[in-house]
Every structure is written in C-alpha cells, then in structure tokens.
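Only one protein chain is missing from this complex, and each of the others stays in its spot.
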Amino acid sequence: MTNNTTQTLLEVRNLKTYFFTDDGVVKAVDGVDFIVNSGEILGLVGESGCGKSVTSFSILQLIDDPGRIVEGEIYFKDRDLLKLSEPEMVGMRGNLISMIFQQPQSSLNPVFTVGAQIAEVFEIHKDIDKKEAWDEAVKLLKLVGIADAEEKAKSYPHEMSGGQAQRVMIAMALALKPELLIADEPTTALDVTIQAQILDLILGLRDKMGTSVILITHDLGLIAETADRVAVMYAGQIIEQSDIESIFENPMHPYTQGLIASVPILGQVREELKVIPGSVPNLVNMPPGCRFAPRCLAKEEYTLEICNRLEPDLDKFRDAHTVRCWLYQDGENHVAPMKARE
Amino acid sequence: MSETSIDNKTEELIRVQNLVKYYPVTGGVFRREIAQVKAVDDVSFSIAKGETLGLVGESGCGKTTVGHTILQLLPATSGSVTFEGTDVLSLKGAELKEMRRKMQIVFQDPYASLDPRLPIGESIAEGIKIHKMGNADERVDRVIENMRRVGLENYHANRYPHEFSGGQRQRIGIARALTLQPKFIVLDEPVSALDVSIQAQVLNILRNLQKELELTYLFVAHNLAVVEHISDRVAVMYLGKIAEMAPRDELFSNPQHPYTQALMSAIPIPKPNRKRERVILSGDVPSPLNPPNGCRFHPRCPIAKDICSHEEPEIKSLVSEPKHKVACHFTEAATQ
Amino acid sequence: MTQYAIRRILYSIPVIFGILVVTFIMARAIPGDPCKAMLGEKASAEVCERFNREQGLDKPIPVQFGVYMKNIFSGDFGDSIRYSRPVAKILLERLPTTIELGLIALILAIMVGIPAGVIAAVRRNTAVDVGVMIAANTGVSMPVYWLGLLLAYLFALVLKDTPFWLPPSGRISAGLSATPFFEVFQWGIVEGSGIYNFLEFFANMYIFNSIISGNWEVLGDVIKHLILPAVALSTIPLAIIARMTRSSMLEVLRQDYIRTARAKGLFERFVILKHAFRNALLPVITIIGLQVGTLFAGAVLTETIFGFAGVGRMLFEAITARDFPIVQGFTVVIAVGYVAVNLLVDLSYVFIDPRIRLD
Partner (left out) sequence: MTTKIELLPNDSATDYRTNSLFRLTMRRIVRQRSAIIGGTILLFLVLVAIFAPAIAPFDPNFVLIGHEDIKRRSDPCIHLLGCPEDQPQHILGTDGNVRDVFSRVVFGTRISLMIGFTTVGFAILVGTLLGSLGGFLGGWIDNLIMRIMDVLLAFPSLLLAIAIVAVLGHGLQNALLAIGIVSIPVYARVVRASVLSVKEQEFVSASRALGGSPMHVLFRRILPNAIPPLIVQGTLGIATAILDAAALSFLGLGAQPPTAEWGTMLGTERNQVFTAPHLVFYPGLAIMITVLAFNLLGDGLRDAIDPRLKN
C-alpha cells in the first residue's frame, strides 16, 4: 500500500498521566509528545516502568483507578480524543483504534468461546445479527492462520496455546480494519519461534489493510526489524525520536547509546557489555533537571552542571531527529559542548 | 550414549549421563497416573572446570528441569550425575548437605528467590549458618566480602528485599550462592526477568566472578544472544532432548540442526535494513506429554522426510568437527 | 466433565461416612451413664437395663455401629424419647417449615446481596461503596436472635396500630388455617398413605400451598408472619454474599480480559454485566452454598424466637430435654443435606466455568 503524502494520523501533545497512590503521585507519563503518520509503524521503546504501556492505554483512555490523564491533547485525525464524550470514545475503541496486549491468554475472557469474543466486535460496532457475526469471526480466524477455524471458533481460551491466543487477539483487533493498531509488547510472552510467526502475521495484515501501528516493546531488535520510526522513552518522557536508520546508526541521547550498547547481539561476541549504571529513578520523586542525569556518563565526561538543574526540551536536531539532551542544546549560561546544532 | 569425551586438555568437573525426568500426570476418576510428562528425556553432557555450558531452548523444553535435577532439587527418574567422581544423585543426608557446598544455583525470579522477611545480609549468610562455618565475626566478613563482589555496600546488609531493584536482588542471589565457595553454579535464567540495561550489569558480574573464582557454570536461558555472549559451549534443547551441542563459535557460525537454524533466524537483530532470509517455523511446540514419534522436531521441521517421523536420530559428532554434535538425520554426521 | 462430576460425587462418600461416624460417636460420648443422661438421674437400674437393650447400647461398639448404619440407610432414626414417635416422622413434619423459611431468607440474601456487592465494586471508594461495606460489616457482626427480638419489638409493639404492624410469632394467625391443597381440590387421598405423606410435605410449605389452592387471604397472612424471621435469618448470609460479590468483582475487574472488553468498544455496563459478572460469580456461588449451613444454624435461633415449629426449634427443645435420638437424627439429616447442597453447587460449575470441563 502507498501513501502519496505523509499524513499525521495521531498526534500526542504534552500527555501527562499520573497515578494517585497512597505512596504519592506516580508520574508514569509526564509530558509525552509524538506523532504517528498514516501507514507507518512507530516503535515505542523503553525499559519496564518507563511509561510506554501507560501511554498506549492513555490513547484509548483505558486508565484504571487511581490513574488519571491530567493534561495533554491526543489528536486522532484532527479530533482531540480527550475532548470526546464517553459514547463517542467507546465508538472509537475496537473500531478506528484497536489494541492487542502482552498476555494473550489472560486477555481473553475465560468463559466465552473465542468465536463469540471475536463476533462481539461486529455486534458492537456493526448492525449485524449473531449468525453473520459468527461467520465473520470464523473468516477472521482463517485469515490469521488458524487451521480448522470452524471448530476452533467454538473452543475456549484455555484450550489454546499462547501463539493461537495472540492470533485470536489480532483477529479481534483487526476485525473492523482500524486505522490505528496499538500493539503492547505483543510477542514478549511468547517463545522466539512463535514470536516470529506473530510478527510475520501482524506485518502481513498491516500491508493488506494499511493500518498504522504503534509497536510497544523493550526489544531493540524487534524495533529495528519492523518499525519505520522510533520513539525512545525514559522515566515517563520521550527522550529521542527519529526514523529507524538514524537512531540505530547515530543514536544521540546517552541513554539510547547505552541501551544499544548493552544488548548482546547474536553473532557479535563482545568481551564486556557496556553498562548503564544504576537503575530507573523513582517515579514519585523524580530528580530535578534531566531525569537521566544521575546515570549519565556523558554528563560526567563533559562535566555538564546544567543537567542537574534544568530539564532539557525535546528539540529537533537534524531533519526529523529530535532529542531531549543538553549535549545538543543551549540553555541559560549553557553552550552545547558538542556544537551539534550547526 | 556417545557423549563422554570432551576436550582432553581440560579437566572434567561434572558429567551428566542419560538424565531422565518424567512427571506423572494423574487423571480419571481416581486420579491415577495415566501418563508422563517427559520433561527431560535422555540428556547427556559434561562440563569442564572453569567452563560455561549454555543450555538454551524454548519454554517447556526441559532446560530448567535439567538444572534442578542436577542439584537434586527435583528427584531424577533415571540417569546419573557425576561431580568430581562422586555420584551426586545417590547422595542423601549429610553427604548431600556436604555436596551442596560445592554446587549452587541462582534462580530466575529475583523477587521470589529472596525470603521477604529477612534482611538481605541474613539471606546471604543462610548457607554458612546452615553449615556452621566460622564464628560470628568470620561470617560477617564472608557476607560483606561477597556483597562487595557483586557490587553491594556494607550498609545494604540490614535492608530488606523489597527495598532493592530487580537487578540488585539478582546480585544478592548471586552473593548468596557464592558464600559457600562453590565450584559449580547452575544459573537458571538469571537475567531473563531483568531489563536490558540491567542484564548487562549482571552478565558482566557473572563473567568477572567466573574469572576471579574459577567457577564453572551451567547457564540456562532462552535468549540465544545472551547465551552466545556468556558461554564457551552451547547445547540446544528441544522437547526434553539435546538437538545440537557445540563450542560457541562453531555453533553460531555453522548451525547444523534445522531447529537451531530456525531459532537463530527468529531472533530479531538491532540493525535496521539488514534483510535476512528468515526461517519461520509453523505450528506450536508440541506438548511434552505426547512428544511426536521419531525425531521430536519433525512436525515443524522444514526439511523433514519420511524417516524423521518414525526413526529417532541419535546425537552424533560431525566428521569435520568432532566437538560439534547434532541429532538430525540430515547432517554430514549421518553419513559417517 | 463427567469425570469431574463422578469424582466430585465419589468424594462426598467418605464425607458422609464421616458424618455418620461423628454422629454415632456423639451418642456414645455422653459423659457418665447415657441412660441417666437421657431418662434423668432418677431412672432405676431396671428401667436403664431395658432402655439399653431397646437402644442396643448393651452390644459391642462395632455391632452398634453396624446397626446404626443399617437403620439410617433404611430411614430409621429411632424413636424420640420425649414423644415416643419415630424421629423420621417428626423430621418430615418439621422440615417443610424450615425449608420455606430458609428458602425465603436465601432468596432475599441473594437478591439483595449480589446487586449490593456489584454496585459497591463498581462504585469503589465512593460513598455508596463505604455505605454498603459498613452495612455488610454490621450485618455479619449481628447476633441473629438479637436482631430478631429488636425487629419483633419494633414491628409488633412500636408500630402497632399502623399498617406496618407485623406479627411477632407463629406461622399463621389464629382462626386461619392452611388447608392442604389436595384436600381443597378434593383429591380424596387416604390419610397416612405414602402419597398422602408426600403431598402433605409440600402442603406444609404454606406459601406454596396457599398459592396452589388460591387462598390469597392465607397467603397474605403467611407472608406477614414470614417477613420478620426471614429478614433476621437472611442478615448474615446477605452480608457475606455482598462482601464476597464485591471482592470477587474487584478481583475480576482488574483482569486483562476486562481491559480487552473495554478496548473492543463495549459500554461499561456491558463490560460489567456480561464480561465481569459471569467470572465473578464462581466464588459467590460457592459462598452461597456455604450459607445453607449458616441458615440451618440460624434457624435454631430464629425459629426459637419467632415460635416457628420447624426443625431448628425442635432441635433446640430436644437438646434441652436431652432427647438424643432427635438430636442425632436431625444432625445427620442436616449435615447430609448440607453436603448435598454443596455437591450441587460444585456440579453447577460445569455450566458456568468452561475450564472445568477439561479436567
């Protein structure tokens, strides 16, 4: 499928989703901006607790108590989803925007057959009767590569393997040919050989339907092999965003650099892996200044003192490559040491 | 089985021969045993002193069971484990307790592997207390020494597991295994529950400790890249059996078993625009309850022929590289 | 599925055997001379000897147990000492009253408890939730008999001469009688015959009887008499069911598949009523089964207070009068009935939870 001009399908601006717990306010997502162009796959990458899943749930407004979206705009085709009424938003879910999850088996309701669960999507959004919906469900099961679809439609989630269950979830999510699919770690719970099958399936169906995808994962390899653009998250913020080549060949943020260097790569034996010291800061008590500063080796190298005081912005650097780092930005009394701006 | 000789130059520390572990499956009205899960089915290998053997495979292939059975955390169904000439599986009581000083284990789940009620210093000291080693002062010294080895500070000893991050907890687990000064450690998926940047910390620690303390590892994992990084030799398991085993560089440059090949091609590599020829296996991993006849891999194998469905391939050395062993009808070994 | 059912049924056999052993031991474990305990301290040696012979107490224990088993399986629970009538007959007369009262109380508890629990879970941490939980916690802490007495005081005395007045005791007002439906219809069944006893059992459930025979005046009166004891009896089960429904719903609502249901575009009420409720029902049904036990025990207290001639009150009177055959017989039947109800509950899972079928 082709897009003559790149169109923005989804734009998230300054999204903040906080969790109001007994231990304090957890700022799981704290000022996230990114865009998804129609027809592209955006990889959202980061370590556990960085807020990538919360970001995706925020788009569909599936945040449970005690979480709340406190600020921001989410434009989907020029309509702010956060300003929609509840029935309007419900009409979007599963229809124009749908989602698949990390644990396929627990994401299916154990007391209904998988066929009924897929058919339900049609019953909700399309005015068709039960029989037709069921037939559609069986067709979809065939489409996602489930052999013996008529019989399998009558089985229950516990009778399926993880890979099959994820196929069912994909069938359900793509039933109405949505414009945006959010895939939240869709293969993390699966074995590698099954992961390859599922990825193959998602990519194949996407090519057929032209759906845009947000692929959320912690696996850099997965991103490299599937995504068109990447957004890297750290401690509730996007710290770097660019097209796929640029980020792997020329990572700019010290965190991205460290992340790429710390992964063992098949066929590339290194004596010692590079290490990012320390661990992710507490989301209740964020350090002032740059959130990565306490672990940042570049900050030490260039003896940047501004990092501990002021938070850098997510600035456009080269073409569409944006990065949130003082190494490349001038601030009050701070001159970027790498002179990277020219 | 043919797995007996390893590198002559190095000294063999542990040998596992024909290890079998079946779990009973009960069912029917009276919950009688109606079948067996063949979790580990005739597995043999040996590990030399100071070596790391990587044991890799998908979930349910029996790799964790191998590790636990070697340490007698699970009773073996049959087979033998010889450690420095002693048959480990027949040990009981005081002898077993003594053997436990030499063989240790680090677990997968850093959250579950520490007693939540104990300050971590106590957890690390548990082994030396059980074995009544040294007096109180010496114990404290030993605990602190091992905490430092894994990058923890003195004052951490009085803290509780919930006050640490996942990576730190895994390091505590390593320190606990080290206090008894073992020669051999089973590392049961030690980094699979950790974030990538933390994985590297733990992997580096494990490597450095091995050099410093001349440890021997059995490294169990499902991540091929991690196994490649840390192992000297690698064994690939599929449904309770070893499919292929070879020195690391040999295995990764010249994989023979179609399963190994598929596994390697399925792993995404963080380098964009590198279009690879992918082998995508069809179907799910069969249940070890009813493993397929013949070669266990044949229903998913892209090159399977008739023979594969009724004749089980033996694990044999390659003609060109005797240290490289494969259990497949269609490798050069078959024509040997 | 059938295997699960068969295994579950076979499972209850040793339990029922255990019940028989326990009740058997009970009658033999009376400290001192059982004869004197039952007939009173003044019973003479000869009377006791004859009593022991009649009751079979002079035989060796294993023989006694054999006889006991044989009798029970042939429906013979011995004779009441006080009434000199078969225990089984007394039980059959009394059971309908208790079943009727218990059923009404159980229905009340379910009809109020489940919706209250669901609403509290959905409106978690709001005033509604707090209110339901306070009420539920107070409910489980309430002595049934105390609540019964207070209700009687309030509705029979304080609200006397108002339309809200309710009778404080009895099943039916003096002057009214619940003529058995088969007599109303003049089926001409011979008194004392098997079919007569069978129909009489149902006729003794007054609500059922008055509906069948269309006697609305009696129906109204019977319901008026039932309200207070049923409310008192249902308090604890109601509170327990509400609490269990709430916590079960909360548990289910945080499951992954609920998020899936929402992501599909389902309206919240369907998410709750279709996807969450059915999954939340399992532990609730288990707890309902267990409430049958609470009801039987509560019946002893409630029937005593409200002058209901049911099993519970009879049991209480028998204990006071040391009428052991009745205590023993009633205990066996209640325990076996309780086991049977819980067996049915377990079997009902098959229809609610597809995961059980695999077993």
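Order of writing sets the labels: A, B and C. Residues in every chain begin at 1.
Everything that follows uses one rule, which is that a contact is a pair of C-beta atoms (placed from the backbone, for glycine too) under 8 Å apart; a residue touches a chain by one contact, two chains touch by 3 or more.
It should be emphasised that the depicted structure is a prediction, and the values quoted were computed from it without experimental measurement.
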Residue in contact with the excluded chain [from B:27, B:50 or B:151]: B:151
Touching the absent chain when the full complex is considered, from B:187, B:205, B:281 or B:326: B:205
Touch list for subunit C against the chain that is not drawn: 14-16, 18-19, 21-23, 26-27, 29-31, 133, 137-138, 140-147, 149-150, 152-153, 156-157, 247, 250-251, 292-294, 296-298, 300-301, 304-305, 315-316, 319-320, 322, 324, 327, 331, 334-335, 338-339
Touching residues on subunit B - with respect to the absent chain: 68, 71, 73, 96-98, 100-101, 103-105, 107-109, 112-117, 119, 123, 126-127, 130-131, 148-151, 153, 155, 158-160, 162-163, 165, 168, 171, 173, 176, 180, 201, 204-205, 208-209, 211-212
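We adopt the following convention: only the chains that are shown with their structure count from here on.
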Among all chain pairs, the one with the most C-beta contacts: A-B
CA centroid of subunit A to CA centroid of subunit C, Å: 55
Subunit A residues touching subunit B - in the complex, by the definition given at the top: 47-48, 161, 163-164, 191-197, 199-200, 218-226, 244-245, 248-249, 258-260, 262-267, 269-270, 272-277, 279-280
Interface residues, subunit B side, partner subunit A - complex: 58-59, 165, 167-168, 195-201, 203-204, 207, 222, 224-226, 228-229, 248-249, 252, 262-274, 278, 280-282, 284-285, 300
Complex contacts: residues of subunit A adjacent to subunit C: 57, 60, 62, 64-65, 87, 90-95, 98-99, 101, 103, 106-111, 120-121, 124-125, 156, 158-159, 169, 172
